[in-house]
Every structure is written in C-alpha cells, then in structure tokens.
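Pasting a structure below so you can have a look.
Missing here: one protein chain of the complex. Every other protein chain is in place.
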Amino acid sequence: MSHNLDVYMPVLILAAFAAIMFVGALLVGKLLRPHNPTELKVSPYECGEVPIGTAWSNFNIRFYVVALIFIIFDVEGAFMFPVAAVFKRFVEMGEGGPVLALLLLFISVLLEGISY
Amino acid sequence: MNDTIVSYLAQAPGYSLAVSKISEILGFDATGLVTFLVFGIAVFIVVNVMALVGGLGTYAERKISADIQMRQGPNRVGPYGLLQFLADGVKMITKEDVTPRDADKTLFFVAPLLALVGVFMSLAVIPFSSGFTLTSLNIGVFYLLGVSSLVGVAIFVGGYASNSKWSMLGGMRGASQIISYEVPVTLSILAVVLMAGGLSFGTITEAQGGLPHQWFILHNPFSFIAFFVLFVGALAEANRAPFDLPEAESELVSGYHTEFTGMRFAFFALAEYIEVFVLCGVCAALFLGGYNVPFGLGSGDFIIKNFPAVHPMIAKQIGNVLQLKVFVLKTLALYYVVIWIRWTLPRLRVDHLMTLCWKYMTPIAIFNLVGIAIWIYAFEGKSMLTLMASALSAMAGSGGGH
Amino acid sequence: MISLSSYLIVSFALFLCGIVVIIARKNIIAMLLGMELILNAGALNFAAYTRFVNQNLDGHVMSLFIIIIAAAEAAVGLAIVIRFFQIKESIHIDDAVELQS
Partner (left out) sequence: MFLDTMFLLSALATLGGALMVVMSKNLMHACMYLLLSLFGVAGLYATLGADFLAATQLVVYAGGVVILMLFAIMLTGGVEEFVNKFGINKIPSMGTTKTYTIGAIVSLIFSFVILKTLSPLFKNYSQADLPPMESTVEDIGVLLVTDHALAFEISSVLLLGALIGAAVISRPRKINGGSK
C-alpha cells in the first residue's frame, strides 16, 4: 500500500527542490555579491521622498468583501467537484435527471448569492 | 489511474530486472529507493527545463515585443541574443541583496519561497505525455487549483513584508485579483470535469481526441465560451497584461516586488514565467486536446499497424515523444498569444477589473456550467459535431430514400 | 508502525494547541486561528477512523462538511471582527465584554 502513496512523492520532491534552489541561490549569491547597506538604500522606495509612517495601515473594506465572496465560491466549487466527476456516470446510467436537479438547485442558490 | 512516470517505466521489461539487481547489490528491497531516484531525476529534468523555459520566456517576451514594436530586441549575447537570460541570471545573482529597514525579515524571506514552492508543486501534475507525467493524481485539477492559490498568498505576503506603500498596495491588489479570478477559472474547470467525468489530467485528456473536432473546445457552444473564460482568468491569475495591475509600473512602481532585489526578485520573476507556462499547459490540456496526437500516432498504434518491423516498445516511445511535442507545441502557441496580448492591449483600471470579473465573467461561467450540465443530460455527452454529423447522415439517408 | 493511535495523538496535540491558543490569546483573530486548529483536529479524526475502522466514506463526507463549516465560520467570524473593529477600533477580546449584555 505504500506503493499507492508514491504518487505524492514528486510533490514533496518538487517542494523540497524549490526550497533547496531558493536557499542555495541565496547562499551562493552571498559569496558573490556586495553587501553595504546605507541608510538611504534600506529605506522603502517612495520615489526619493522620505516615507511617512508605516505601510501597514487600514485598507478598504471592499478587499475583504471580495475575499469573502471568493471563499464561499471556493467552498461551493469544492463541493461540486466530486458531483461533477460522477455526473457523466449517472447520465450514462440513465439517472441523470435527479442529479441534474440537485446540481441546478445548488447552482441557483449560488446565483442568488452573486446577484445579491 | 494514478499513473506516474515510475509506473510507466515499470512496464518496460528491464525495470524490474534492474530493481532486483540493485536490491541484490544493496542487500535490501530497493523498490522505494529506485522510485525515489527516478522521481528525483524526473523532477530534476522537469525543473531545469522549466527554468530554461522561464528564462527563454523572458527572452521571447522581449524579442516578440520588439518585433511588434519594430525594434531589434536583445541581440548581443549569443546568437540572436539567445543567451540573454543567462546574462540576466548572472547579473541577478551578483546584485546586492537589500532588505528594507522596516521590513518583516522572516516574511521577506518566506514570500518568494512560497511563490516558488507553489508554482513548482503545480508542475507535478502537468501531463506532458501519456508516459511522462510526473504524477497523475486522481484529484489533478483540484490539486492544481489549491496549489496555485499559494501564489496569491505569496504575493500578499511579499507586499506586506516589504512595508512599503507601493508594495502593500500591489500585494493587496494582486491577492484580491488572483482570488477573484479564481472563481471563473474554477467554474470553467468544473465544466470540463462535467464533460470528462474525472478529475485527473489523464482522464480529461483521454476523453478528448487528437483532431480539433474531438477537443473539448469544440465539444459544444458552451465549452467554447468556457475556454475563453478560462484563458482570460488564467491571464489574470498569472498577473499578465492586460491584468498586470499589481505590478503596474506606471502606477505602483513595481507592485509587490518593488523592494525585492537580486535573487529574490529573480525567483519571483521565475515563478511568474513558469506559472504562465503552467497555466498555458493547463488550458491546452483541458480544452485543446492535451497530448493527443491525431491518427493514433500517440499510442504507437499507427506505427505498429503500418510498420510491423518496428518493435512495439519503440513504437510506443516514438508515440510518447510525439505526444510530448504536440503538448509543448500547443502550450507554446498559447504562450505566444499571451505575450502578444500583453503588447497589444492596454491595462485595465482596477474597478473595471473587478467589474469584469464579478459582473461578467462569473455569471458567464455559471451560465456555461449550467448549459454544459443540461447539454450532457440532453445529448448524453455527445459532442456538437458528432450530433451534426449524425443529423447530416440522417438527412442524407432520408434524402437518398426519396 | 503507523496505526490509528498515531493519528489520534497528532489530532489530540492539534486540539490542545487550539485550546491553548483560544485561552491564552486576547486577540480575536488569533482566537479564530485557534478555532481553525480545533476544527482541523476533529476532521482529521473523522478521516482517520474512516481509514482504520470502517472503510465507508461517510467519515470523509463528514470531514468535508467540517471543512465547509470552518470556512463559513471564518468568514462570518472575521466579518464580525472587522465590524467590531470599525466601531471600537480594537480587536482585544476584553473590549468585547459589553456584547454580553
């Protein structure tokens, strides 16, 4: 059964590879590149102006609403994926009608949300 | 199901022999080790090719833009300036690594790493050919969605960590843009899943055929629209023009990576270019037939049938190489279109961007989804052209009867 | 080597971490983070029992519902936090005392 799990191995290897590549490049670069930060250089770039305050301040609430709608849709998508995957099978068995009705009901509820 | 490159290689007669040989030499069961090594080598190849593609992507981008704008483009380093990206890489690695004074040091380190990890992990399921797929997870498309949303987190964190107003704005915009365009993309992919009846890239690709009329893009009218929704959404997700608002250099300096220098910036850029490739590959696999080669060339049947002298295994290999070529060709064609669009269209305004997504693309995508569901139910999954052909033959038959 | 108990131990530790986060933090968002940990621990238990005890997939469906409820809870909870912040300019839990009238 560990054989069946092997399909996840490339995922881990790729992630490890990315990390190694990143850290390695930074380390190699450390040997090669100059390092002499000055006060001006390390200040945030604001077209030469001296920055006022920090950038971590309030933002428009609209961003949050976008994220909110997104997460709801994301979750509904997660719900619909398995149903979508078996939909064709049901149709071939001649029982597509009820499943289609369920799916349409689901989507219509979703549409109400977006129309809101 | 769950095909990997290892299971493909294991079909070859020499594989189990080699495994048993190695087990004998090492004195323990080496199956796991060999699997690991094969995966490691395959990953190494894929990553290097992808890095090359990313590098050549920057070159192609400049060259094509120069072509469109009647300029020369890079032409100094190597023949036709082909080695420009190497020069850029050397330049990047020798640049000073500046961390801004007020930055969040940890997150400043983590952000490009997250972007890179997210993009690399999405490489695992790209179906290059029927044999050479790193792993064909049976949740392929869904996994891809999840992993690619890591890039959104990376962009946000990158913007946040720099503690610069330009970066923060860029990061905020980038994250909200990516997540909002993920909705139409998800819905379009759902439509494909409905048509294919499976989540893995293998299933989806096998459900299509080699010739254009067997592709999902021409399956029915709704899927034709769905392809464009997916493509535009993919453009927006990869922050490409005309949706490159997060890095709009005329408004935001350089967006979320304003403060990133040297290699960190290079990794962000590399991640972006590879992501474009991945998304083009996904579009090609989902709608344009993926690695399918017409006339049964891909599986080697054609060669086996017509040239019996050729060993079936070799025929299969030839088919695989052809599949690889077809897939890469489709992807690169889409890549060209992406670059072409970038240098042709102006940038959208931020409110237009959100309006486009929520008021047009998402309803269109939902409409598509419903349409495709009804289509499959009504016509039992037959494609438009099949129906037309059968209708035509029926008409011809009735016409002949008269 | 890996049995049900190893998953249960991991899930249990996750649950404890969530409890500690909820109790020790005075920041509402941090408490929501703890909530996510607890819900994850529960969902993990469902999946583990499905694997080791009975192989029907009702447990997976249950975990799916837990994940969905967690997402909905995070959405509403954070909306409340943001609204609260707009009114009180604070996300300290002690400032929310007056919500319990």
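A, B and C label the chains in the order they appear, each numbered from 1.
Everything below uses one rule, namely that a contact is a pair of C-beta atoms (placed from the backbone, for glycine too) under 8 Å apart; a residue touches a chain by one contact, two chains touch by 3 or more.
Everything numeric here is computed off the predicted structure, so don't read it as measured data.
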Omitted chain - touching chains that are shown: A, B, C
Residue touching the undisplayed chain, where the options are B:Pro112, B:Pro127 or B:Gly152: B:Gly152
Contacts of chain A with the absent chain, listed as residue ranges: 1-2, 4-6, 8-9, 12, 53-54, 56-59, 61-65, 67-72, 74-79, 81-87, 89-90, 98-99, 102, 105-106, 109-110, 112-113, 116
Absent chain, residues of chain C that touch it: 1-10, 12-21, 23-27, 29-30, 32-34, 36-37, 40, 43-44, 47-48, 50-53, 55, 57-58, 60-61, 63-65, 67-76, 78-83, 85, 89-93
Residues of chain B (touch criterion as defined above) contacting the omitted chain: 1-2, 32, 35-36, 104, 106-107, 110, 137-139, 142-143, 145-147, 149-150, 152-153, 156-157, 160, 163, 172, 175-176, 179, 182, 199
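In this section, only the chains that are shown with their structure count from here on.
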Arrangement of touching chains [line / ring / star / complete / other]: line
Pair of chains with maximal C-beta contact number: A-B
Chain A-chain B separation of Cα centroids, rounded to whole Å: 15
Mean-CA-position distance for chain C and chain A (Å): 20
CA centroid of chain B to CA centroid of chain C, Å: 34
Overlap residues in chain A, where contacts from two or more other chains coincide: 74, 78
Of chain A, residues touching chain B in the complex: 2-4, 6-11, 13-15, 17-19, 21-22, 25-26, 28-30, 32-37, 39, 41-47, 51, 54-56, 59, 63, 66-67, 69-70, 73-74, 77-78, 80-81, 84-89, 91-92, 96-97, 100, 103-104, 107, 110-111, 114
Complex interface listing, chain A residues touching chain C: 61, 64, 68, 71-72, 74-75, 78-79
Contact footprint of chain A on chain B as seen in their complex: 2, 4, 6, 31-32, 35-36, 39-40, 42-44, 47, 93-102, 112-113, 116-117, 119-121, 123-124, 134-137, 142, 145, 160, 162-168, 172, 176, 179-180, 182-183, 186-187, 190, 193-199, 253, 258-259, 262-264, 266-267, 354, 358, 362-363, 366, 369-370, 373-374, 376-377, 380-381
